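All protein chains of the complex are present and in place, except for one that has been dropped.
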Amino acid sequence: MTSNEASVVPGRLEVASEGTNADPVFSADGLSKAFPVRSNTVLGRRRFVHAVDSVSLGVAEGQTVGVVGESGSGKSTLGRLMTKLLAADEGKLTLGGRDVTRLQRAELRDFRRGVQMIHQNPYGSLDPTKTAAHAMTEPLLVHRLAGRKALPARAEELAERVALDPRLVHRLPEQMSGGQRQRVAIARSLSLSPKVLVADEPTSALDLSTRSEILNLLLQLQEEQGLALVLISHDFATVRHLSHQIAVMYLGRIVERGPAASVAENPKHPYTQALLSAVPVADPIVQRSRQRIVLDGEIPSPDDVPTGCRFRTRCPVAMPECARLDPPVVDVGGGHQVACLLHEPALSTTASN
Amino acid sequence: MTTSHSMPVPLPASRRRPGLRVLRQIVRRPAGAISLCLLVGLVFVAVFAPLIAPYDPYDQSLRDQFQGPSSEHWLGTDDFGRDVLSRLIYATRIVVIAPVVAVGLAVLVGLPSGLFAGYLRGRVDAVLSRIADALLSIPAIVAAIAIVAVLGPGIGTTMIAIGLVFAPRLFRIVRGATLSVVEEGYIDAAQSIGASTNRVVWVHCLPNVLAPLLVQITLMMGFALLAEAGLSFLGLGVQLPQASWGSMLKAAADQQFRAPYAVIPSGVCLTLTILAFNTLGDVVRDVTGDRKTS
Partner (left out) sequence: MTLSDPVSKTGIETVLSVEGLRLDLLGSPGQPGLVDDVSFEVRAGETVALIGESGCGKSITALAILGLLPAVVAVSAGTVLIAGEKTTGAKARRLAALRGSSVGTVFQDPMSSLNPTMTIGAQIAESRQLHLKESRKVATEKAIELLELVGIPNPRSRAAAYPFELSGGMQQRALIAAAVACEPQLLIADEPTTALDVTVQAEILELLKSIQERNGMGVLLVTHDLGVVAGVADRVVVMYAGETVEQAQTEDLFASPAHPYTRALLSSVPQTGKRLKPLPIVPGRVPPAGAFPQGCRFQDRCSYMVPSLCLDGTIPVAQVHPHHESRCLRIDEVVRSERTP
């Protein structure tokens, strides 16, 4: 896609195949999910929280797309939609060229073989009553890819692949450290040899030194197997480290996306700029000389999103038009897209008229 | 990457099954060990009753009624001159079987419905919960009497009645525990590897609701025994000449002015056994609770 045909669909970003020189193996197109909320009034209109609102995202083989956002951005819901743990209200999912939006039970099982998830908290994502070996090989059993007799050997193989001491495979989760548990969780996801891995905050519950071990493991596995990785995190440094593409979410929408270096070093959306300015840098000299962009107020409640641009209530450079227009997506070059009126060339002419 | 891959070494105690570990922890506590011993002893007595009992429990001898304890009849005789000790020993069979059958029935009904209601939520849960609420609104003993009245008296119907009264209570407990387990990440994880609903429920939910369930089952055993005794006391349970501690208590109570001592053996047995069940329930609660927080 080139910049002159960028703003075709207002408020929606196109599948990010740009800059990766590869077709996405897995993509979401215009995914939306709203949750009903109980309203206080008896006869009041039923209200909805639009957790994810027409979000499109694609990831190519061997590539990582990082999704960054703060709480309330809908990033975790997006992860659950993409792994079909939640059914989307609208939108389309495509895996390897096949439409996988609506699936029968048997097809869903096939989908699960292709798309696996790593959950945020290794303390919660492992069944406390099952050993590591059981956790790692259960997918093989469920999908009838190995007989019961073959499981112990497969468990050791999987342990090797994630560099977990094979002596630990008979332990229960409570007898393992956080890093070991996360290795077990990763091994479980890998046991089906998926094409795509969706990782929701895979390291945020871990200590600093353990965190780098897990990040290294993900990098290594991606290199070995050409995994397509969707990395969902609130931590910009982690996303930056692992991702080829970065998408920034705010209140259920992707507000900016593009090649990682471009988004990280040259953010265009005021929210991305503010977010980046708030991420502390572990260098006292750099950190103390930085100027933080201060945002007004707090993230609005997702059941009452502002009209027009969702960020306008806190945006330091908001214009009157922002309340009226849903900002279209503009390509600022090199596949770097931003949904902000500041970067909309047509607007500057209308504004001057 | 960081872990060494040296040759396998023998595993620590961790490899043992969690169930066994709970049992070990129960036995390590005096209260747990004593109550467990008592209950295991009861099972032993029930199984070997014909070998242990000095007399035939149904042998009447009207000349010997209401005898006090003696070297011949250690606990004396009852209103028909039957040996009380032998009757107590044979009655342990009811004590052992009745609560197991009754609670077993409650588990059979309450456990699957509770698991699926908690896991699936929505309409399934709404319907099952309303049924349970309706059943729970009837006082337990009234419900049990009503069921026995419909099905006719007898030990079999008594057990069915008690089981049906307990089922909705068990349902509520299982459902509640399942609701909180479903929020855990490993349920998500099980779904995302493609496990079927049945597998998620039985393989992942069940073992994790087992702790509160175990406590409840133990306590219910005690209640079931008490309820059986109560119904037998009212003449709705065990029918003559079969003996249960409840019916023996009733017979003794009827004659309390002629033989005030006669209520003691069955009364003490009943009290001790129910105490054992309740103590065991508390210990199980402590032990499994500890395991969760550690």
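Each chain carries a letter (A and B) given by its place in the written order, and its residues are counted from 1.
Heads up, the rule we're going with is that a residue touches a chain if its C-beta (ideal position, glycine included) is under 8 Å from a C-beta of that chain, and two chains touch if they have at least 3 such contacts.
This is a predicted model, so every value here is computed, not measured.
Undergrad: Check the options A:L164, A:L242 or A:C309 and report the residue that touches the missing chain.
TA: Of the listed residues, the one touching the omitted chain is A:L242.
Undergrad: Using the document's definition of touch, tell me which of A:A274, A:A318 or A:L342 contacts the absent chain.
TA: Selected residue, touching the omitted chain: A:A274.
Undergrad: So one chain is hidden, and I want to know which residue out of A:P24, A:G91 or A:G179 touches that hidden chain in the complete assembly.
TA: That would be A:G179, which touches the missing chain.
Undergrad: Touching residues of chain A against the unshown chain: what are they?
TA: Contact residues on chain A toward the absent chain are 70-71, 177, 179, 207-213, 215-216, 219-220, 234, 236-238, 240-242, 244, 260-261, 264, 274-275, 278-288, 292, 294-295, 297-298.
Rule of thumb we're sticking to: only the chains that are shown with their structure count from here on.
Undergrad: Just give me the whole-number Å value for how far the CA centre of chain A lies from that of chain B.
TA: Chain A and chain B have C-alpha centres separated by 50 Å.
Undergrad: Quick check on the complex: what are the chain B residues that touch chain A?
TA: 1-5, 8-9, 11, 14-15, 18, 184-186, 188-196, 199, 203-204, 207-208, 210, 294
Undergrad: Can you list the residues on chain A that touch chain B in the complex?
TA: It comes out as residues 80, 83, 85, 108-109, 112-113, 116-117, 119-121, 124-130, 138-139, 142-143, 160, 163-168, 170-172, 174-175, 185, 188-189, 192, 213, 216-217.
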